[in-house]
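Apart from one protein chain that is not included, each protein chain of the complex appears where it belongs.
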Amino acid sequence: MDASQVIFILSAALIIASAVMVVSTRNLIQAALWLIATLFGVAILYAVLDAGFLAVVQVVVYIGAIAIMFIFAVMLTSKDMRDKGPQVNASWPGAALLGLLTFGGIFVILSKWDGLGKLPGEIPGGADALLAKLGVALTSPELFVLPFEVASILLLAALIGSVYVAMNKK
Amino acid sequence: MIPLSWYLYLSAALFSIGLFGVLARRNAVAILLSVELMLNAVNINLVAFWRYGNTASMAGQVFAIIVFAVAAAEVAVGLSLIYSIYRRRNTVIADELDLMKW
Amino acid sequence: MSFWTDPIKVVYDGLMLLLTGWGLSGAAANVISSLLGILLLITGAMVLDIMLVWVERKVVARFQGRLGPNRVGPYGLFQPFPDIIKLIIKEDITPDGADKVVYNMAPIISLGSVIFLWAVVPLASTIYGVDLNVALLYLVAAGALGTLSIIMAGWSSNNKYALLGAFRQVAAMISFEIPMVVALLIPTILAGSLSLKVITEAQAGGRWFFWLSPLGAVLFLISAIAELGRSPFDLNEGESEIVSGYHIEYTGMKFGLFYAGELLHAFTFGGFLSVLFFGGWHGPWASQYPLLGVFYFVAKAMFGYWLIMWVKYTVPRIRIDHMLAFNWKFLTPVAFALLVVTAVVHSLLKNAGFWPYCFGLFFSNVLLGWITLEILRASTRRQRLAVEAPQPAAQH
Partner (left out) sequence: MQSPWLYIGLFLLVGIIIPIIPIAFSALVAPKKPNPIKQSTYECGIETVGDSWVQFKAQYYVFALIFLIFDVETVFLFPWALAINALPFFAVAEGVLFILILIAGLSFAWRKGMIEWV
């Protein structure tokens, strides 16, 4: 067991434990804070996977923007933060069963696959050169310039739509 | 050295927890929180397959960034819809939003 | 390779030799010597932070025609230590109904988010924590943690004023984060890197990015002041309106951590201003003698910090609607326009030689600034005419 495995196990424990808290905590602000713990654990995994750019973007976008949005939305939509009613609906045992079945199904399918023990290869040119390659890939016409511009349109549509829906006084 | 399977099992577990949250929580904001868990599980898979596959191509990372954009758009529109519903119906409990159920 | 040209390397090699001599494995020795270096760096930052209390009090006193601390030690230099002792032995009060865990975590994350920044600050050519290739985004990420700590403090205090202060502050911080990130993109374009080390090295020989993009430096300074929550953007404090903002319920050392975090944050942003736009550690003989580079860096960071203090103690607080309008209707469009101009001019002139490149960028900045001022003047004139115009409905 080497250092990267220890880091993986610690962050996986953080991710799973806080994800369970996200779906089970009664107080929604606390659930959002637990979500931040999960997201931070995922950011650590990205760093372990040599995707440093994604690790910081995970913190900037998810923790800095999306989690803040969730906290704002919770404060905006509940008159009483300490909700007394049950937090899960009547069919929660079915949902739990479905979740377990999904996990079991993926587990069974994966265990039949022979690529599981694969180990990471060397990155050509080193991990530091990846960032410039990402920039070139995002804007070169043979690669991903269309997703790049479409993402811009998508976000524009999301901005217009969400602001309109949120501000509509009627 | 971490084998690929660890990431895949972790992501499957995270996805299942998120699925449970989406199906079981009553509060609409909590459902969106669980959707975020599922999107993160997908992203772990994308980045892991990129790292363990062909690192010369940046496709995995670009896909992950697109997923970030989609998640942001989803949160923006979803939370705005929830807020809009809250202003009209004064509730965010998904079970009580049964206007379409006659 | 002597101590004066590369002190970190010499000390690191010596430590590695010593630790492996004790029978430790290479990796363990590496981790231990890195830990020692980190401890040294953070301790240095904290000692600096303690002295900043004195600097801040002395400077504000001079701005207001007072003497400031002058009793404890020469020039009142030891004044921060009684302050700290007082904060430590003060009773710690947790209000009823507070969410205890979140309430206690908030000040720790608040100061931590500032300390994290020091991992990537290049103090000199060979003296820095780590050369991260995404250092600028790391800076934004640490700022995101700071925003989070404010919202945690405001929410967990179970106090209306605290919540209101937190929301005001968070609204300001997230709004001004956009022009700040865009201002960070300008050194990125000019240096072709996100690493602070490379950005500093690209400014060798007096080719400071301030000369290439003066408007970018001004935008960064303004949005940094707002990000710090300092006057004129200190709406979170608003003593006369919401008492003290998000840290109203905090006492003793927990309040002290927020205060220390604010001071160190201001100084660190002065440091980033110097690294991004004023050449960082560059100065005469700095590349031969890195310790001299540290001196230049601290001097330039102090200058940036002094600019922030100057603004703070001169300009009164502005209203929240004015502040947000200032950001979204002025700063953000100007920042994006500057980004477009910089990107286009840079890619057109990058092969045109040194002087055309520099003059092109400088004058495009000046031109953009002038156009902005003209648009502002025209719109203000229109508003003034609308107010001054005789109103027929008011007659009789």
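For the reader, a short list of remarks on this structure follows.
Residue numbering begins at 1 within each chain, and the chains themselves are lettered A, B and C in the order written.
Going forward, contacts are C-beta pairs under 8 Å (C-beta built on N, C-alpha and C of every residue); 3 or more make two chains touch, one makes a residue touch a chain.
From a predicted model like this one, the values you see are computed outputs, not experimental measurements.
The chain we do not see here touches A, B, C in the full complex. Among C:163, C:276, C:294 or C:361, only C:163 touches the chain that is left out of the view. The residue from C:76, C:192, C:214 or C:360 that touches the chain not shown here is C:192.
The chain not shown here is touched by just one of A:23, A:60 or A:95, and that residue is A:60. Which of C:63, C:81, C:336 or C:359 touches the hidden chain is settled by the complete complex: it is C:336. Residues of chain A that touch the chain left out of view are 3, 7, 44, 47-48, 52-53, 55, 57, 60-61, 64-66, 68-69, 72-73, 75-76, 79-81, 127, 131-136, 138-141, 145, 148-149, 151-153, 155-156, 158-160, 162-164, 166-167. Hidden from this view is one chain, which touches chain C at 30-31, 34-35, 38-39, 42, 46, 87-97, 104, 107-109, 111-112, 115-116, 118-119, 129-133, 136-138, 155, 158-161, 163-164, 167, 170-171, 174-175, 177-178, 181-182, 185, 188-189, 192-194, 243, 248-249, 252-254, 256-257, 320-321, 324-325, 328-329, 332-333, 336, 339-340, 343-344, 346-348, 350.
One chain of the complex is left out; on chain B, the residues touching it are 65, 68-69, 72-73, 75-76, 79-80, 83.
Heads up, the rule we're going with is that only the chains that are shown with their structure count from here on.
Averaging the CA coordinates per chain and comparing them to the mean over all protein CA atoms picks out C as nearest. Comparing the centres of all chains, each the average of its CA atoms, the largest separation from chain A belongs to C.
Taking the mean of the C-alpha atoms as each chain's centre, chain A and chain B sit 7 Å apart. The distance from the centre of chain B to the centre of chain C, each centre being the mean of the chain's C-alpha atoms, comes to 33 Å.
Across the assembly, chain A contributes 53, 57, 65 as residues in contact with two or more other chains.
Looking at chain C, one finds that none of its residues touch two or more other chains.
Residues of chain A that touch chain C in their complex: 3, 29-30, 33, 36, 52-53, 56-57, 59-60, 63-65, 67-68, 71, 75, 128, 131.
The touching residues of chain A, when paired with chain B in their complex, are 2, 4-5, 8, 12, 15-16, 19-20, 22-23, 28, 31-32, 35, 38-39, 42, 45-46, 48-51, 53-54, 57-58, 61-62, 65-66, 69-70, 73-74, 76-78, 83, 85-89, 91-92, 94-96, 98-100, 102-103, 106-107, 110, 115-121, 123-124, 130, 133-134, 137-138, 143-144, 147, 151, 154-155, 157-159, 161-163, 165-166, 168.
Looking at the complex, you find that chain C touches chain A at residues 27, 99, 102, 132-134, 137-138, 140-141, 143-145, 147-148, 151-152, 155, 170, 174, 177, 194.
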